[in-house]
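The chains shown are only part of the set, and none of them has been moved.
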Amino acid sequence: MQLEADQLRCERGGRTVFAAVGFSLKAGELLLLTGPNGSGKSSLLRLIAGLNDPAAGTIILHGGHGELSIGQQAHYVAHQDAVKPALTVAENLEFWRAVLGGGDVERALAALDLARLAAYPATLLSAGQKRRLALARVALVPRALWLLDEPTTGLDKNSRLLLCRLMQTQLDAGGLIVAATHVPLGIEAQRQLDLGEPS
Amino acid sequence: MNAMWALIRRDLTLSLRQGGGVGTALGFFLTVVVLLPLGLGPDQALLQRIAPGALWIALLLSVLLSADRIFQQDFEDGSLEILAMAPLPLELVALAKAMAHWLSTSLPLAVTAPLLGFLINLEPQAVLPLGLAMGLGSVTLSLLAAVGAAVTVGLRRGGLLVSLLVLPLYVPVLIFGLSAAGGGPDLATASLLILLALALASLVLSPLAAAAALRSYLK
Amino acid sequence: MQSLANPARFLKIANAVLPWVWAAAALSLAAGLYGALAAAPADYQQGETVRIIFVHVPAAWMALFVYTVMASASAAAIVFRHPLADVAAKAAAPIGAAFCFLALVTGSIWGKPMWGAWWVWDARLTSMFVLLLLYLGYMAIWQAIDEPHRAAQIARIVALVGFVNVPVVKFSVDWWNSLHQPASVFRMGGPTIHISILWPLLVMGLAYTLLFLALHLVAMRSEIAARKIRQLRIARIGDR
């Protein structure tokens, strides 16, 4: 299992955000994306997820399921939480379980200490609780690649620890993680990519 | 498959909990039906003549009013991106959401509309064909509405734009829907068949169109 | 909501009076029906159909009366901030809607022989129909907003705004020339219909009112219970 990106150029709204970016990530490795605001961290994650197409360059996942796109083998947690306020915490995860195909809601809730909020309507969640619900999605089904965009946003100390533990299990299981962040995640990263100043 | 059911179920739940429930749709439909005689005058004969058309227009409008947000919420809260990365192809996602809209709004209206017809004295013998025509037509309406919703999902105030885009596409449905209720039995069957054809065609095509539009907005 | 945590006094009173109200309602209903079906003469031109009046008219009265109750309860809720007022308003709505529906149905049943049509779009009928819609909208608001505190605040506004329609219904017959007859009981200068029709009509009116009172108390009781349950459920849910 290996993720290879080569000579990537990203254009958004007609402007080149970054160019000639490449990296290589082996099984069980965590890649940290750093760089100032607007340097293209989220954009790079979207490229990997296949939500945007690179203006140039290639992204390949060696040793994955050939017939599946990289996105279909990845979990993606964006800046937005993809939480439905009108559903309860459990219902939100139930839905993602069905869509992502299988998974254990109980375990996912427990993994981010949301078990006690299971029956709670998501409207009433605080910012951090909502973020945890978004993160719980990645604990549902195992997927080879995790794409996390500033995952620790709004999390309290304890939740950050839980997140670290979660990421560690993914790495130990030979999975890959690409995480964009401005603050230390509290877990040592094998690789780091600094996108530098926005062009 | 399982995933599609989940989508449909979720959208139905949401529309129920967020005030977009069947009851509301019916309520709106009723209000439109009330407005018509007020606007057009209480003359019995006149109302009787225009009853089917009035019901159809009311149906079109209430479908449209509820349509513009089929995808918007999922687009704005980031759910759509996750759905786009899910095993389920985006076409089926669009189809599922269109179906959810049909179940929660169009179908109930299509079923009850002819029954409410007596309020604007619809002839009794027109009830059954009208009901059938609306049942078939409403499928097309919801599917086209989904396309319109997808095409405007990025625009926050899409409401009117959707209508502007979709209403013209509704014209065929309206025409054949009326001829189903108006003319004799053979004309009725003919138009019902055409409505069926329209429904099938949009069943195949509109998910493709909607999904394409959504993808381009996600980029 | 915590101010509603102890509606014990209301519940005590309600439980105390309810049996009597039911009894009174039953009695007056019996009397009214006797008067309507036996005592009252068949109309010389309408024949037996005239008896619909005893179902129709009180129902129509109640439809208007209940909405008024609803609106004034909402106003009270705004002024005195007493949570029971909201409960009262919410509980009244479905009952009022039912009466309104009854008036509409009996009315159109009566309309067939009288006007030769189940339904005509004259001012009285239309405004009455709008009243039903207002009831539905009010109930839809309660159903759509799951947070009772907020739902109450919003519903008050809806009820008060909608109240403008009540005088319209009442005076529509006078303002627009209408197929429907003008007020002949509650009007300036006293009733104009024959005593033999009038007394059963008034008794039926009384019966309907008592019936509403009983139903209203029951509905309020269950609404309070429902809120208690929701309270407990939320309190049980842990945090974090």
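Order of writing sets the labels: A, B and C. Residues in every chain begin at 1.
Assume a contact is a pair of C-beta atoms (placed from the backbone, for glycine too) under 8 Å apart; a residue touches a chain by one contact, two chains touch by 3 or more.
Small disclaimer: the values here were computed from a predicted structure and weren't measured.
Colleague: If every kind of chain is shown just once, what is the true count of each in the whole complex?
Modeller: A x2, B x2, C x1
FYI, only the chains that are shown with their structure count from here on.
Colleague: State, to the nearest whole Å, the distance from the C-alpha centre of chain A to the C-alpha centre of chain B.
Modeller: 37
Colleague: Using the average of all C-alpha atoms in each chain as its centre, how far is it in Å between chain A and chain C?
Modeller: Computed value for the inter-centroid distance: 56 Å.
Colleague: Touching two or more other chains, which residues of chain A qualify?
Modeller: Answer for chain A, listing residues that touch two or more other chains: there are none.
Colleague: Which residues does chain B have that touch at least 2 chains other than itself?
Modeller: Where chain B meets two or more other chains at a single residue, that happens at 17-18.
Colleague: Residue numbers of chain C touching chain B in their complex, please.
Modeller: Per the stated touch rule, the residues are 117-122, 126, 129-130, 133, 136-137, 140-141, 143-146.
Colleague: Hey, which residues of chain B end up touching chain A in the complex?
Modeller: Spelled out, the residues of chain B in touch with chain A are 2-3, 5-7, 10, 13-14, 17-18, 73, 76-79, 81-88, 218-219.
Colleague: Which chain B residues qualify as touching chain C in the complex?
Modeller: Interface residues on chain B, with respect to chain C: 17-19, 21, 23-24, 27, 30-31, 34, 37-38, 42, 44, 47, 118-119, 121.
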